[in-house]
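Dropping a structure here in structure tokens format, bear with me for questions.
Shown here: the complex without one of its protein chains, the others still in place.
For reference, chains read A, B and C in written order, and residue numbers begin at 1 within each chain.
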Amino acid sequence: MKDLEPTDQQMSEVKKNTYWKSLNELAQNKEYQKFTEREFPENASELTDGVSRRGFLRVMGASIALAGLAACRRPVQKILPYSNQPEDVVAGNPLYYATSMPFQGNLIGLVAENHEGRPTKLEGNSLHPASHGSTNIYNQAATLELYDPDRSRSPLRNGKGVSVEDFAEFASSHFSNTNQRIAFISEANSSPTYNGLKNEVLNKFNNASWVTYEPFGEDNAIEGTQIAFGQRVRTLYNFDNADVVLSLNDDFMGSNHPNGITYARQIAAKRRMNNTGDSMSRIYAVEDSYSPTGSFADHRLKLKASEIESFTYALASALSGRINGLNAFSGINNQFTDHHWISVLADELISNSGRSAISAGAEHKAEVHAAVGAINLALGNVGNTVSYLEVPHFNEQNNRQAFADVVEQMKTGNIDTVVLVGTNPVFTAPDDLGFEEALSNVSIVVNLSHYVDETARKSTWHINRAHFLETWGDGFSFNGARSVIQPQIQPLYNGLSEIEFLSTILTGNLDKGYNLVQNTFSGYYSSGFDARWRTILHDGIDTQDNFSAASVSLASSFEVTSASETESSGGIEVVIRPDPTLYDGRYANLGWLQELPDPMTKITWDNVALMSPNTAAALDVDNEDVVEINVNGKSVKIAAWIQPGHVDNSITLYTGYGREGIGRVANRYIDYTAGGVNTYPLRSTSAILYSNAEISKTGDAYEIACVQDHHSLEGRDMYRQATIDNYKENPAFATFKSVHGYDVPGMREAHELEKEAPVSLFREQEYPDNISYPEHEPQWGMAIDLNSCFGCGVCVIACQSENNIPVVGKKEVKRGREMHWIRNDRYFVGDNVDEPQAVHQPVPCMHCELAPCEEVCPVAATTHSEDGMNQMTYNRCIGTRYCANNCPYKVRRFNFFNYPKEYLTTGDDPDIIQMAMNPEVTIRFRGVMEKCTYCVQRVNRAKIEAKIETGSPKPADGTVQTACQQACPTEAITFGDLTDEDSVVSQAKSNDRNYQMLEELNTRPRTSYLAKITNPNPALALDINQE
Amino acid sequence: MAQIFPKWTNQVPRKILIGIIVLLNVVVFGIWYFFSPEYTDVGYAPEQPVPYSHKLHVDQLGLDCQYCHTDVFESKQANIPATQTCMNCHNIIQTESENLALVRESWETGEAIEWIRVHNLPDYAYFNHSAHVNVGVGCESCHGRIDKMEVVYQEEPLSMGWCLDCHREPEKYVRPVEEVTTMGYQVENQLELGKELVDKNNIHAPTYCQGCHY
Amino acid sequence: MSTNNDHTDSLHGILAEFKNPKQLLDVASKMSKSGYHKFDTYSPFPIHGIDKAMNLKKSKLGWIVLICGLIGFTGAVAMMYYMLVIDYPMNIGGKPFFNAPAWVPVTFELTVLFSAFGAVIGMFVLNGLPKHHNPLFNITRFKKATDDGFFACIEAEDDMFDTDKVKKLFEDAGATHIEEVYE
Partner (left out) sequence: MSKYEYVPEPALVKGNHDFASLTRLVTDVNLRPTPKGWYLAMIGANSLLLVLLVAIGYLFWEGTGIWGLNNPVGWGWAIINFVWWVGIGHAGTLISAILFLFRQDWRTAINRFAEAMTIFAVMCALIFPGIHVGRIWVAYWMFPLPNQMDIWPNFNSPLLWDVFAVGTYFTVSFLFWYVGLVPDLATIRDRATDKFRKWTYGIFALGWTGSNRHWWNYEKSYMILAGLATPLVLSVHTIVSFDFAVSIIPGWHTTIFPPYFVAGAIFSGFAMVLTLMIVARKIYGMKDIMTDDHMEKMNIIILVTGSMVGFAYMMEFFIAWYSGVEYEKAIFLLRATGPYAWAYWTMMICNVVSPQFFWSKKLRRNVYFTFFISIVVNIGMWFERFVITVSSLATDYLPSSWDYYSPTIWDALTYIGTFGLFFTFFLLFLRFLPMVAVAEIKAVLPQADPHNYDDNDEYQAPEVEVPESQARFY
């Protein structure tokens, strides 16, 4: 990556230096007028291929009648070179800059790919400990958020558009009264600059109160450590050292966990099987709803969320007799005391003392976290698999309590001004607090947010927030690495970042975020700052001053306060969780995330009431039947969905849907009702995770767009797995012969003829020396390790971002026309209907050497390249769909409509979303087929670079990473040159577990799978058998 | 019974047949020629906002292509020079020229000069300059004798068939990498030399689709 | 356009109508046995056995069709070979460029297509059709030839043509009407 040397000059001389650009700036110059004619604001750079590329196929279709005439003379195209060329920019070559994305207040290090000044793709920063080079779905979707045309575009005063200068003027007058009673309600933020400003604010305003409010977060975990250790610290796991992991309803690998990328990477690394000699960790999951972590576990126990607490105490109690430090739990007797799992887990944890880790779901009570902390401490895990970090920006008081107190103050009229920073409590606050009502008691409400959201509409002042890709910022990763946020583009709508916003409130001036951040960092270094700063910007991370580990001991006052016997009420309970693809709703307007299938249910565009088959039968409902869920007088109507593996008598609801008025995507897409139901009204302060509910069937039905209709493998062999013992006994368990007991047809004859591939009636193409492919080219191949995939779906989003895959909308998904080039199949397997195992299998194009799709194309639009890829030539395609029919893997996607047009043109707006498009990939027009290309644009770029540098078009191993591979947090996907025997992918393919899907068809896929290995505990396996 | 058709009508079918044959030939030839880039694109010479003369700068003043198109060996694009590049010299010479008014304006305001694109490939055809010039495809092979052009025009059809001519038989066209920017390069033993260069530079010009389309 | 029996026009031949297919068959046999060459018979449908009676030679159409069929066959193979092997060989599904089994259907179809063209066009060419103007159409009665009339005609160009002899021959054969046909 290249480093960017930002100077004041670059920031201030926007006009001269066209590298940075904003729409408002454009509005004043004449390029802006052409903005709608051309599809990109390419004022800054030479018109690239990509710029006009995307328009072409569309124009071809729209003006077919004109084609004959227009062919005589082409339309005039203009090239706009730089006036003064920035030093780093080589027109046509992308630049890469480090930055970071704040997620739940913690930073994840990223590298942004920029084309002529517009970031188009985000990758993980391999130097950053929260990323290790990979990303989660929200990181990938951030580019779309940046170019979201529905983002708020200007400050609003009582709903009327004003300028940011007006706000500065207001701030300097209104906030000159330092004695007013101000409540600051902020999102979680780890930024040292921000927290510095927070302290300044609290110093300046005598009667100010500051609360941090997040609808989901680590509040309970922090309270738990307070109870257990008397310290408000962060729990950080190091699964690299954990041989046994117990998750108590904690989806720590999932996208919503603030440290999910790292945890997933660690867990997968601990379970990687390169040969039969390797060992792997064992994971136990106790959970109510099926989570990706649960699907990755070796053993999974279904418990209602309300039972987790009792289960935890029963476990602690069982351990208390055998190890020291858990005296507080001795004598607890509850319904789980005699549970088979308790004794098995106790044995397992004790025999792995110091090498085990127990985690609890973030929303569980503080007492549960306290108990888990005590157990981890007693087991000697602290320091090995668990550490506790002192986080400087944690507030002293309980955030949730503080928030409730502030709301109470607002209600009673004791607050004059409320400042809301990046948070949306009108939408997300627990219903019993009555936040909206409380807010109406406050005379001045100032809000900073990306969208004119529910809270912004109730505010006196709304300030449009700058996206993190537009602003300077800083912060810490979850594990405490200090990082910077480096802007990639000038704010498109002149928004303010949260530090600029606070600074304006403090000073009344519009300060530049760059100065604020640089000041913070220059404070850290008394000498040599400039060089240090350059390194920090280049690396995106400051290696110094990370969080320090707290030494913890059990608080002397620690005791189990809550009732030891928490008998569940027996009724149906409702559990409310953040959505696996939209989180708390802040990403609801991002089409990529709306259309990303839920990892476990494969539902897009909506939330549903997840329930077990038994519960559904008891309620007499089926998929898509609308049920009314009533909790303490509040009710929502939502479609039911049967989730195998869900605990009985429990319903899981996701938040984040049912948003109103924030954008076209979140509200409704095209002409079809989507966007789900707001479930926050069912949440209350006393029942933040679960509460008892009454369910009734309404008799209505609501269509749900689920991308997978069939969830059983039907006994087929697409997915292969074995226990580690079986693997060691029979390392070749995954081969076709092992699975079926006989060879692939034609293979026996092939052995006789000493050939490697099955013999068939058909001749194959041969190059000289009897090889199938020319030697002067690399031969690409991919291996997907099923032992690492837990179904998060980031590969899907990364591919969507890299390859300009359109969003098609709920209606089209419902019709079965989703466009994702890589999909993540999820099957439920196993003989036990109540305890199905969920498995994940990513399926991109297999790039078959003997591709069935190629033979049937009448116009040779899909053929084979010399580097062994199945090529799809869009501009030759006439759209017979025969190739898709004839693909046994069903990986081809057809543009039934002009999806890119609907997706890229957003009504009356300039087509700003097009700026998110990768200029190196053709936008596909209506009527053409498309599919995974192995990211051929990356491959070809690498080949050209290698050819120029070395004379050979074979790039060094690792030079080319496909988008899915690069994004994958568990490194499940490997890609590279098969002619290089030492390449990572060749190594992976030589693994015993390597198998080809549908090998008997003799399509010879270049993409193969490594079978999954599970590590069950014999004690529990027996248990299941006995049942 | 009266004759329905006069006697001369017996000649009509033959005439119609000949007519159809002639017409078909005309149509085929017409489409083949008039609908091809050879006819539609070659010779496109739009008037540029600044009357920049390649003939003057290249032929008479002897500037190398790379003086202005600096990125051609590094990037997929042979960049159109920034105004800055013009001003390197025109700060000093021809500072008052009317023809250069737009250049000076651009330099002062920072706004781009809107050049008209001459050589334009369809958006689905991915062409990389660096991949070509680094293995000895000369500028003039595609752009013609730029040094003789007062106004730049399109010399070659830039059609797929035309690209394939060279991709199939690169030895007919390649030259030593040092000679890439040479105008009017010609050797007698092109085929022999070309074959040597193809071997030396390990040229395997792709003729599969993904070489250019993705 | 000529009028009926316009004697200024040259004589085309003599046309006679007969009652039924049997008579026509008989007169056909008589005409050919008498040594006439330029004669013809006309009927609304082909009459079984009249080819022998008229001493017609085997039709050359079969040869024309064979040649056309061969053109279709070789043309198809040559076209595909040029396109997929010589001009732009592409790796399609890992199959060899010269993928003979896959070419059978198109080769067959083009062979049939060209043969059919040969059969139809050849037939019309052999019959000298289209010929919209025909001296026989001057005879009103000749309309019946496509309905229920059976006619025989000896053309004036025949070496042995003699109006009286011809008329006599037709009369003997039982012709119901005899007319002179003028150009």
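Definition applied: contacts are C-beta pairs under 8 Å (C-beta built on N, C-alpha and C of every residue); 3 or more make two chains touch, one makes a residue touch a chain.
As the structure is a computational prediction, the values presented were derived from the model and not from experiment.
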- Task: Would you indicate which residue among A:889, A:934 or A:975 is in contact with the undisplayed chain?
- Result: A:889
- Since one chain has been left out of the picture, which residues of chain B touch it in the full complex? 1, 4-5, 10, 32, 36-38, 157, 159-162, 164
- Message: Considering the whole complex, not just the chains shown, which residues of chain A touch the missing one?
- Response: 61, 64, 67, 708-716, 718, 812, 815-818, 823, 825-827, 841, 843, 852, 855-860, 876-882, 884-886, 888-890, 893-898, 925-929, 998, 1001, 1003
- Task: State which residues belonging to chain C touch the missing partner chain.
- Result: 19-23, 25, 28, 40-51, 54, 56, 59, 61-62, 65, 79-80, 83-84, 87-88, 90, 92-93, 95, 99, 102-103, 105-106, 108-110, 112-113, 115-117, 119-120, 122-124, 126-127, 129-134, 136, 142-148, 151, 174
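To be clear about the criterion, only the chains that are shown with their structure count from here on.
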- Note on the structure: So, in whole Å, the Cα centroid of chain A is separated from that of chain C by 80
- Item | Inter-chain centre distance, chain A versus chain B - centres from mean C-alpha coordinates, in Å | 46
- Find every residue in chain C that makes contact with two or more other chains and list them. 90-91
- Scan chain B for residues touching two or more other chains and write them down. 208-209
- Note on the structure: Residue positions on chain C within touch of chain A in the complex are 90-97, 99, 101-102
- Note on the structure: Within their complex, chain A touches chain C through residues 762-766, 772, 849-855, 857, 860, 863-866, 1004
- Item | Partner chain B, residues of chain C touching it in the complex | 1-2, 88, 90-91, 130-134, 137-143
